[in-house]
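Missing here: one protein chain of the complex. Every other protein chain is in place.
Showing chain A:
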Amino acid sequence: MRNFFSSPTAIMGTALLSIVLFAAIFGPMIAPYDPQAFDPLNRLQGPSLTHLFGTDQFGRDLLSRILTGAPSTVAFGVGATLLGVGIGSIIGVVAGVSGGWVDSTIMRILDGLLAVPDLLFTLLIVTILGGGMEHAMLAVSIAFAPGMARIARSAVLSVRTRDYVRAAVARGESGVYIVTCEVLPNALSPIVVEATIRVSFAIMIGATLGFLGLGAQPPSTEWGLMVAEARQFMFRNPWCVAIPGISIAIAALGFNLFGDALRDALDPKRSHG
């Protein structure tokens, strides 16, 4: 961990992530304008001193919209991932600890689900549940669960046969104790790393759903929705598509690089190199 900041990936990821998290926490407070206020006289303008990122088709200030959209976008990514990790880990740990036919049954079902691409699976669930931010979040987390379960299971399997676990079994500890106090803490790091990287995918899927009209509803400032709404005006003011697009890219890249660096730092084989 000490060498975490020695890699450019880590520095870059941390920097981008800081920007995104800063916007997510303080964005709505520092937004210079009301993100929903129309300004019919200043529509579709490029960046200027009064509107740093320009304005959209209703004359709404893009900077303010990006800043107020940040919390929901980041919350969506983090929330969907946490939920997916939660569901996936429980399934994976149960499978890994039980072994035998329980393990086989669970994993074969999950393998089947893994064959369906994340986005397609999410679209399927959203279509069944109906659109909206909460449903989209639930859909992403369900789509993430099989992959997370597989990683959690492999982590559990790798520590299950370690001596300290055997010692606990020999001491006659209860199954719950062994799982929560001996297995999980030692199996956690691959799960955390995977989760961090997954946040970037969740953000992108969330933006995609918003773009397709299945996620957040207008006049929400969710970034994917902003791109979709502004697409018609892309030739007249490219900024109104570029700004939310770049924001999505920064958020996704930030989480992704940070996750990558975290993996490198936590991997004992590499940290000695």
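Note that in this section contacts are C-beta pairs under 8 Å (C-beta built on N, C-alpha and C of every residue); 3 or more make two chains touch, one makes a residue touch a chain; residues count from 1.
One rule holds in what follows: contacts and distances are computed from a predicted model.
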What name does the UniProt record list for the absent chain among "Acetaldehyde dehydrogenase", "Nitrous oxide reductase family maturation protein NosD", "Peptide/nickel transport system substrate-binding protein" or "p-cumate 2,3-dioxygenase alpha subunit"? "Peptide/nickel transport system substrate-binding protein"
Identified contact with the non-displayed chain, of A:Pro40, A:Gly100 or A:Gly172: A:Pro40
Give the residue, chosen from A:Leu120, A:Ala167 or A:Met234, that touches the chain omitted from the document. A:Met234
Had the left-out chain been drawn, it would touch chain A at residues 36-38, 40, 43, 57-59, 131, 213, 217-219, 231-236
